[in-house]
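Heads up, one of the protein chains got dropped from this complex, but the rest are sitting where they should.
Showing chain A:
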């Protein structure tokens, strides 16, 4: 009896649901970006400026949550390619990726292909997202290239071109989880294909050839042909990342706990397998190069690869050395065994 009356009394307590008054204010940009407007979208689709200019989209903005989701999903696949879709919108010539979700596709080791049942999954998933107020449409797909860099293969180009015909605006994102871990830096590329009749020469007009914007883009020997044949059929977009005001506050807190991970994880141990693989790869490439230098292996590519791997090992070693000096030698007794 007492309880029933208490529940009625509490009705006004639902005011606590009304977070907006107490929560830290969103800034104007947060609102613009996180609020989806169907009218704006309809208008964009009608104008479709990307149809007349194949290089219309220049920039990609990826939200923190989408980034972490994609990287984790790519990593969970290990040596298997995984794929998923991204939700987002278009602002001017920028494609904004707000969220991402995984698709139940078991890729083979070298390619992914969306099947019919994954299409059914996508429809079901989107329906649920819409129901909870996440109204953004699919703005592209992502998949992983475990260990062989961010670029589009022939099949990827075909898939992407098909989507750009039927579902534009559409974006392709490639993540390399192995390099991400090896270099301690997110390895991600965003691409759009050029139409069939587009001459490859103009891809370089504004200086954005497919070559690495980010140091190096090494492609394994087995895939060099695939890479070379199709590299003129698409162009990369500038990728940047953003976080909301709330994300930023949260990250400040998170970082107070999270830094421990930076110190405890050793890149040398987690990446040993990948490092070995890379060294083997370099050796193979040098072999091929010595035998036949016209096979598409450029020596400067081998150079940048060996540099990169040496740098990664150096990074891992530096962190070990630092830890050793800090935690094992802090008492001021120099260890003579160590050079």
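Keep in mind that, in the parts below, a contact is a pair of C-beta atoms (placed from the backbone, for glycine too) under 8 Å apart; a residue touches a chain by one contact, two chains touch by 3 or more; residues count from 1.
Methods note: contacts and distances are computed from a predicted model.
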Key: Omitted chain, identified by the protein name its UniProt record gives, among "Gpi16 subunit GPI transamidase component", "tRNA-intron lyase", "MPN domain-containing protein" or "U6 snRNA-associated Sm-like protein LSm1"   = "MPN domain-containing protein"
Message = So one chain is hidden, and I want to know which residue out of A:43, A:134 or A:280 touches that hidden chain in the complete assembly.
response = A:134
Contact partner of the left-out chain, one of A:103, A:171 or A:219 = A:103
